[in-house]
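Only a single protein chain was left out; the remaining protein chains are all shown in position.
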Amino acid sequence: MSSDAVSRAGLPAHFFAVSLSAGLLALMTWFIWSAPPVARTVWLAGGWTFGVLFYYGALRYPHWYWQTLERWYHQLGSPPHFYRIAGLWLPWLVIIATVLCVVGVVWGLAFAPPHHEQGNSYRIIYLHVPASSAALMAYVAMGVAGLVALVWRLKMAEIAIKAIAPFGAIMAAVSLISGAIWGRPTWGTYWIWDARLTSMLILLFMYLGVIALQNAIRDPRQAGQAASLLSVVGVINVVIVRYSVDWWQSLHQGSSMSMFGTAGSAIHPSMLAPLLLCMFGTYFLFAVTVLVRARTEILWRERKSAWVREEVA
Amino acid sequence: MHFDSLAELWQMGVHGPWVWSAYGICVALIALNVVWAVHRGRRVRRDIRGLIRRQSLQEKQ
Amino acid sequence: MNPVRKQRLLIIVGALAGVALATGLLLYAISENLNLFYTPQQVAEGEAPIGQRMRVGGLVVEGSVRRNQETLENEFDLTDGIGTFTVYYTGILPDLFREGQGIVANGTLASHTRFEATEVLAKHDEQYMPPEVMEALQRAGHPAASEPGPEPEEGVSY
Partner (left out) sequence: MSGFSATLRREVLLASRSPADMVNPLFFFVVVVSLFPLAVPPTPGLLEAMAPGVVWVAALLAVMLSLDGLFRSDEEAGVLDQLLVAPVELYFTVLAKVLAHWLLTGLPLVLVAPLLGYMLQLPAEVLGSLLLGLLLGTPTLMFIGAIGAALTVGLRRGSMLLALLVLPLYIPVLVFGAGSLGRALEGLPVSPVMAVLGAMLAMAMSLGPFAVALGLRISSGD
């Protein structure tokens, strides 16, 4: 990319490109890290294809790329634009999310074969794994948005945090509850202080802290900034908690309860297919609820502006 | 379908209570999340309409 | 240099020094085998200190389990394919304890071939397979059907 293109597109687009790639990178890393092996391969291949195409295009047509990025930056950063675009997307996202979730859950509950040892109780996986992964993914997204909000003071990033936190809290709760109910017939206990369980509990606490802080501060910009700082600090904390409890537990109880323990573990395609449907369905559900909440928040923050009055009336 | 009848699907071998209670509680939570978000959106729209009305009343006076 | 710049420089140098110190300390901690987990190979090679509390993990050797129903004394061999040693344990073994399965034991190493366990934990099966597929795998002698893997420390799980 020529420096000419950078200077012409201006600093905002440059910042936007950097933050976008950082966010994508974080999300991709997380996906690959947390995915079941088959999905990991699919995502890796997809990611590489996307990356090669993206960077080939960026080198071949730098001006067009910068202009597009700049346009996106301004559109995403501008509340009325975001409100309208989100409004256009929402119906489609609702349809996709509903279809994926319903098909995935019905398939998983009624049509997938039972587990060779756990029998039918493993069917909770179609609820538990998507919820856990959505809770983690939402926290990573919140941390990235927090960083963007702190560094560039982007109003939309603050709104994003406010929209993500309730979804993340609910998903963490779902993950904990379904995990506990699954644990009783499988491990013989509702709860153990295993690293994975403990870090999910802390994740829930962090979500609740972000929500509480946002509600405690009157001024929306100030609340947004404070929540951004807390969510960035929280990302570091969740990572440390995960490893600290792992090390600590090792002395007392073994982490014997891990489910997909080894890297070479396998999940049969007939069980994986509905699981993937459920996972993608949950990600679309994430998009739906976050967009709905973000639109509400935009309306409230901009309630004095003319476009909101037209929109509402 | 893996199960022969709806009754078997409901019982799921011995695991019916676990599976169905997990799905019941958690689907209710997720649905609540969506309903809550939509409800708040409606309330905010209503509140803003109220604001506009009050303001136009004040302007008339 | 003006005072503001000097202050900023000092902050950056200080912060970097702090991060470097933290990294160094963490590297030291990790090199010290913080979680005191040893594999049969490490035990066989004499890396595990004798007489210290530690945690070991591996596969139970087929046909090596000797149980005494009266005194609840158990002994079995633990292997990772390279090293092997015998575990002694008094108490009730967990339900999922089976020959060929992966287990983790807490206890003390009495000698390089003798481990006195105070706790034995069965590893969960990590395979997600329908029963018929599992049987077919076992008939075909597929390794996935018999080996849950001796090192369940790393990897993805929910």
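Letters A, B and C mark the chains in the order given here, with residues in each chain numbered from 1 onward.
Assume a contact is a pair of C-beta atoms (placed from the backbone, for glycine too) under 8 Å apart; a residue touches a chain by one contact, two chains touch by 3 or more.
Since the model is a prediction, treat every value here as computed from it, not as a measurement.
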Chains still shown that are in contact with the chain withheld from the display: A, C
Absent-chain contact - pick from A:V144, A:A169 or A:M206: A:M206
Interface residues of subunit C (partner: the chain not displayed): 3-4, 7-8, 10-11, 14-19, 21-23, 25-26, 28-29, 32-34, 36, 52-53
In subunit A, positions touching the absent partner: 150, 202, 205-206, 208-209, 212-213, 216-217, 219, 222, 225-226, 229-230, 233-234, 237, 240-241, 244-245, 247-248, 251
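Rule of thumb we're sticking to: only the chains that are shown with their structure count from here on.
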Rounded Å distance between subunit A and subunit C, as computed from the means of their C-alpha atoms: 32
Length of the line joining the C-alpha centres of subunit B and subunit C, rounded to whole Å: 44
Distance between chain centroids, defined by C-alpha means - subunit A, subunit B (Å): 20
Junction residues of subunit C, two or more chains touched: none
Shared interface positions of subunit A, touching two or more other chains: 113-114, 128
Residue ranges of subunit B touching subunit A (in the complex, touch as defined): 1-3, 9, 12-16, 18-19, 21-23, 25-27, 29-30, 32-34, 36-38, 40-41, 44-45, 47-49, 51-52
Sites on subunit A touched by subunit B in the complex: 105, 109-114, 119-121, 123-124, 127-128, 131, 166-167, 170, 173-174, 177-178, 181-182, 184-185, 285, 288-289, 292-293, 295-296, 299-300, 303, 308-309, 312-313
